[in-house]
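The complex is shown incomplete by one protein chain, all other protein chains being positioned as in the whole.
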Amino acid sequence: MLDLIWLVPALPLAGAAINLFFGKRLGKAAGALAAAVMTAAFVIAVFVVAELLKLPAEQRAHVRHLWEWIASGSFRVGVDLLVDPLSATMILVVTGVGTLIHIYSIGYMDGDPRYGRFFSYLNLFVFFMLMLVLAQNYLLLYLGWEGVGLCSYLLIGFWYERASAANAAKKAFITTRIGDTGMMIGIALIFVKLGTLDFGQVLGPGAGRLSEGAATAIALLLFAGAVGKSAQFPLHVWLPDAMEGPTPVSALIHAATMVTAGVYLVARSHALFEASTVALPIVLVVGLATALYAALASIGQFDIKRALAYSTMSQLGFMFFAAGMGYYAGAMLLLVCHAFYKALLFLSAGSVMHGTGDEADMRNMGGLAREMPATTAAFTVGALALAGIPPLAGFFAKDHIVSFAATSGRDLAWVLASVGAFLSALYITRPVFMAFFGTRRAEGHAHESPPVMTVPLALLAVGAVGAGVLGLSVAGGFLARFLEPSVGTAAEGAVGPSEAVLVGISVALAILAVAVAWYVWGSGRVDWLGIPERHPGLAGALGTAFYINALYSWLVQFPGKGFGRLVARGDEQVIDGMVNDVGAGVERLSRVAPRWETGRVRSYALSFAVGAFAVLVVLGLRL
Amino acid sequence: MAELIVFWVFAPLAVASGIAMLLQRNAVYSALFLVVNFFALAVFFLMLGAEFLFAVQIIVYAGAIMVLFLFVIMLLGVDREERLVEPIRWQRPLGIFLGVGITAEIFAAVRAGVGFAAKAPGGFALVNQGGNAQAIAKVLFTDYFLPFEITSILLIVAAVAAMVLAHRRRGAVSGPPPAGPARPQPDREAEVAG
Partner (left out) sequence: MIPAPHLDFLPLLPELIVAGVAVALLVGGALVGRPSQTVLLLLTLAGLIAAAAASAYLWNWDGPGRVLGEMIQADRLAVVSRMILLGVGAFGALYGHHYFARTGVARMEFYPLLLLAVSGMTLLVASADLIVVFLALEILSLALYILVALSFRMASAEASMKYFLLGAFSSAFFLYGLAMAYGAAGTTKIDGIALALSGRTGSQPLALAAVGLLLIGFGFKVSVVPFHMWTPDVYQGAPTSVTAFMAAGTKVAAFTALIRVLDVSFQPLTWDWRPAVWALAAASMVLGSLLAIAQTDLKRLLGYSSIAHAGFILTGLIATDGAGIAAVTFYLVAYSVTVLGAFGTVMLASGGIRERTSFDSFRGLAGRSPMLAGLLTLFLLSLAGIPPTVGFIAKAGVFGSAIRAGFWPLALIGVLASVVGAFFYLRVIVLMYMEEPQAELEPEGAALPGAALALAAGLTLVLGVFPQIILPVLEKAAILRW
């Protein structure tokens, strides 16, 4: 059974290929086919994991060697799939949540002219995501990593008729590319230092052989990739814009699966991070900073999907925070729970948009509970789960992480994380009151979505309520014990206040946040629609996520302009006033160059002679 | 001693005619300077004991190829003077600098590599024993048989090339719509350079 693991990624790939070539002819059947292959993949994944559970804990790592991918000299990389507790958890999340989102999409994308294409991309995404988490070496992981990036790009820009969608797609690709480059270099560095990319060797004996400096460099380069993919500060700018994609895409890729790849990467490579003394603290700081920063930004959003996007960033920040403390099981528990409730939240938001004619601005909603009861219930369950109200899933996941900070003696981190937890509860109950309760603030009739959309919502809600059973205590939960062979166990701290006190504080904060949210946005006593006029500075800062986007465009353009000007001036002296105007932007640099690609044979020959002279000089130096 | 005198007569002649050929505006004069240069080179071959090359140099280069050149120049018009104004000012000094530089580099390499050898290497006389032409024939028909034959393929390509280019111009005039007004310049230059 374990050897059948290859079917799990192969089925979505087959679905993608069929829909790509015959999507038009299949018509409506395209969605059903895509959902069917996903269901099959999920069923197989369940059987595989059941098989894995039958093995004794220390033997729960099965490598399925499919074929030799590259074997050239000492450079050997196989297409090897690794089934161990960590990847098993991930494939269950990816196929499980993925299946529900595929089913939901059948209804959501109904009537789209590129229906088949959409499911083809979606299936292809799942294939690459599964390759990412099942890879047994860094090169195969990188294949999945690039692949999900590409699919994410295609899906964000799926409605490219909107200029904003096409731009968002480009922005996502370019921003994550910065991190990916770091990761690529990190992988190359692993190969340079250890001569292999195999997890078994790199993470086993290999990590111990690395010098402190090398381990730090590798860990931080890999983390750069994780920061880009998981939209952590400072490479987070693409995620809010990525909401231009269809909502199921936001739910699947930009909430439940792809963005968590960074967390998976850190958990998977923890041996490398632990071989360095500074890598994990940096992960911790970046995670915590993003958690707080994105939580604040989420409060300033009026677009329901953008609010959820910042919330995703914040939650991912919590996962990195946990990983940074060495509490990988906690990070993974939050990952699993978050996949359920965030997918639920996104799909409910999509259901709202579906029912209101693509309305995403919460200022124009309100009182939807009457017309869309099922959606309202689903969103509320998701929000309460995220807010950390017991006994929903988010409570266990987040509470463990916050408590772990306290019991491991990280007091400042604990305080900040508690603030973050409070803000999370605040920002997520805010849309509940804004959109679903109160009175309708816009014309038009809203209608409830069809069952093909609400049934997946119900199933996800079950997950959002019940996923907490996977981790009932900080180190002794089911998931923590299951993951132990993969990520080790985090020493339960003995310092700080007792568990009961911590839980009490946590719950109190969550309830307080819900109350505050009700008072501001739900009670009608605060004119929150007028806040932007009354406090333009605050609203502007929160709404634009502290002007980071503006800062980046300034940072990118300013040196570009300056450099262009410099190059142009040099040109003017040499090329006799051929350059007169000074353009703007980074492209300037490459625009200057073609000036001496003038099409003149004489200039070409001259360049040739320069090269010849230089080559002979370089060789002459060897005399 | 006699060799030295001959060398010092013909070496400046070769260099001077080379430079004059480059600087001459009139294509016919240019070609004639090239003939002088070819002759000077032929003399060097003779001095070095390569009689066969001496003869080939005069017959093929100074004879056949130069006549072809002159024919082409005549066909294109003797009066046409090349415009020697350089539109990009710094290009010419840089070109001269690079020309001198590359020459200097190669000179340095030769100087460091073989020094100023005054005599031909010993083996040369041995090879040339039965006469220079015979020696060349021997290697050409044994060791260098293949390159010698491959040259024939090169000549076929050249012949087809000439045919295609000649045919092309007629086609461009009478054939289906060319993309723009036909400018004859490139073809003409091709023939001059070829």
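Labels for the chains are A and B, by order of writing; each one numbers its residues from 1.
Assume a residue touches a chain if its C-beta (ideal position, glycine included) is under 8 Å from a C-beta of that chain, and two chains touch if they have at least 3 such contacts.
Owing to the predicted nature of the structure, the values given are computational and were not obtained by experimental measurement.
The residue from A:Glu146, A:Glu371, A:Glu448 or A:Glu499 that touches the chain not shown here is A:Glu146. Touching the omitted chain from subunit A are residues 20, 67-75, 79, 139, 142-143, 146-147, 150, 154, 157, 160, 166, 169-170, 173-174, 177, 180-181, 184-185, 188, 191-192, 587, 589-591, 593-594, 597, 599, 601, 603-605, 607-608, 610-612, 614-616, 618-623. Take subunit B: the residues that touch the chain left off the picture are 105-106, 108-114, 137-138, 141-147, 150-151, 153-154, 156-158, 160-161, 163-165, 168, 171-172, 175-180, 182-183, 186-187, 189-190, 193.
Throughout what follows, only the chains that are shown with their structure count from here on.
Taking each chain's centre as the average of its CA atoms, subunit A and subunit B sit 67 Å apart. Taken together, the subunit B residues at the contact with subunit A in this complex read 86, 88-91, 94-95, 98-99, 101-102, 105-106, 108-109, 112.
Against subunit B, in their complex, subunit A makes its touches with residues 574-576, 600, 602-603, 606, 609-610, 612-613, 616-617, 620, 623.
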